[in-house]
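The other protein chains are all here in position, but one chain of the complex has been omitted.
Coming up: chain A.
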Amino acid sequence: MSTVLSPVNETLTVLLTGEIDHHTAAALREEIDAAIEEHHPRLLTLDFGGVSFMDSSGIGLVMGRYKQVSAYGGRVAVANTPKPLRRVMRLAGLDRLAEMENGGTSQ
């Protein structure tokens, strides 16, 4: 996982990589929350472009970050979701929580 901070627009983009399951989600959660805590971005974008596998633990990860960010009035977007992951996101209705960009659930 790596993060890209754009202070101008107050956006924080998290580039997720690898497989997201219950095991890996725990560390991701801590890292992302530390970045949120530090920057309080107005927009948090979770970029799933490098994610090769995700189960419902990924849904919990997005929902939890949405809670954190919306608590201070920020927004969450999900971007570049690979095709196999979109079904899981659609199933969870994540499009009702987060903004979907470039391969969100609508495609």
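Quick note on the criterion: contacts are C-beta pairs under 8 Å (C-beta built on N, C-alpha and C of every residue); 3 or more make two chains touch, one makes a residue touch a chain; residues count from 1.
The working rule: contacts and distances are computed from a predicted model.
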item	value
From "Anti-sigma F factor", "FtsX-like permease family protein", "nitrogenase" or "Heme exporter protein B", the hidden chain's UniProt protein name	"Anti-sigma F factor"
Residues from chain A at the interface with the omitted partner, ascending	19, 21-23, 25-26, 29, 53-57, 59-61, 63-64, 84, 87-88, 91-92
